[in-house]
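One structure coming up, written as C-alpha cells, with questions to follow.
Just one protein chain is left out here, and the rest sit where they should.
Let's turn to chain A:
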Amino acid sequence: MERCFPFQTSVTVYKAYTRVESDANTIARALTAQTAETDAIRFLVGTQSLKFDNQITNEPKRLSSENRVLTCAAVWRMPPEWESGSHESPDDSSNNPQTLELLCHLDNTAHGSVACVLWEPLGDGKRVISLAENHVLLWDLQESSTKATISSTATLEGKGQLKFTAGKWSPHHNSTQLVTANDTAIRGWDLRSMSQIYCIENAHGQLVRDLDFNPNKQYYLASCGDDCKVKFWDVRHINEPVKCLEEHSHWVWSVRYNHSHDQLLLTGSSDSRVILSNMVSISSEPFGHLVDDDDLSDNEENQQEDKGKEPLQDSIIATYEEHEDSVYAVEWSAADPWLFASLSYDGRLVINRVPRALKYRILL
C-alpha cells in the first residue's frame, strides 16, 4: 500500500504524473517527504483504503516519516480506532517497493483515534507527538526504537466534543513548542510544561485543516481551512492575521512552506487544485527593502545587477490542475528545494518543479 517514489536529482524530471499503483482501488490520503534523505528525492504516500486481500484490516490515516540513521526511513502507521500504529522501516532501495518494517506500536487505546503523529523536527528522533481526540501525547522512543512510552500528556478541556484536526511541531525554540488546531481555533503549546501558551479563537471561519511553521521566521505560522482561505499569523499578535489568501474555491487541506525559500508556499485543496504562491512580503528573504531604490535603479541596471530586478510582488506563481479529484496533501521534497509533490484522492501523485524563471529570480 505504501510506496516510495524515488527520483534521482540528476534526472531531468520536470513534471511527473504517477499513480499510486495498487492491485486494489487506491485511495491516497497522506504524503510526506523523506526528510533526512539528501541525495534522493523520495516521497512516502499513505493510503486510506480498506484492503480486503490484506491481512492488515486497519486503516492508515496519517504517516510520518523520519530518517533515523543514515539511510533508514521510519514510517509510522496509525490506526484510528481500535489498533495502534505500526512502525515500519524499509531498506534504502531505488526501485522496488519495499515492505516497511514494523518497529513499534504507539499504544494509545486509552485516548481514542489518532489525528496525526509528529516527529521531533530536530534532534536525534527519539521523541514523537501524537494527537488523539483531545489529547496531546508525547512519546519517548527507546534506543533502536522497538518500544515507545508516553512521557507526558496534555488534554484540551472545553465545552462539547473537542477534537484535534491538525498539529505541527515548531522547529524553532529548541523544539519546545507545538501548535494544534481544533475546530476553528489554533492553539500553541509549551512542551516543557505541557500547557497552552496562546490561542487564536476563530482563526478561520470554519474548520482549520492544516498548519505549517515558517522554517526561517520563528513566530510566523500559516494555516488553512474550510473557509477556502490561507492565513498567515504572527503568533505574537494573534488578533489579526498578517495576511490572508483566498484563491481556492473549496476547502484547503494542506499548506506547506518551502524549507529553504519561505516565500514559496504550496496549498492543496479539494477543488482539485494545487497553488504555488510567492509570498514575498512576509518572507524572511529581504526583497522588500530595495523598494526605495526602485525608481533610481532603472538607470543603474547595467552596473548593479542586484538592484536592477524589481522586487517580486505577492502573487500566485502557478495553479496546477492536473488532479481530477480533491487534493489532500502537498509536500516539498526534502532533497531538492525546487521540487514538490501533490496527492489527490484518486491516488494520483503529481510531482512538479518550481518554474525555472522564478527559481533563477530567487537565486540570482
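Keep this in mind: contacts are C-beta pairs under 8 Å (C-beta built on N, C-alpha and C of every residue); 3 or more make two chains touch, one makes a residue touch a chain; residues count from 1.
The rule is short, and it goes like this: contacts and distances are computed from a predicted model.
Candidate names were "V-type proton ATPase subunit a", "Light-mediated development protein DET1-like isoform X2", "Serine/threonine-protein phosphatase 2A 55 kDa regulatory subunit B" or "Vacuolar protein sorting-associated protein 51 homolog", and the UniProt protein name of the unshown chain is "Vacuolar protein sorting-associated protein 51 homolog". Of the listed positions A:119, A:189 or A:251, the one in contact with the omitted chain in the full complex is A:251.
In the complete assembly, the contact with the undisplayed chain comes from A:227, out of A:212, A:227 or A:331.
Counting over the whole complex, chain A has residues 19, 25-27, 48-50, 59, 80-81, 202, 205-206, 227-228, 249-251, 270-272, 321, 324-326, 345-347 touching the chain that is not drawn.
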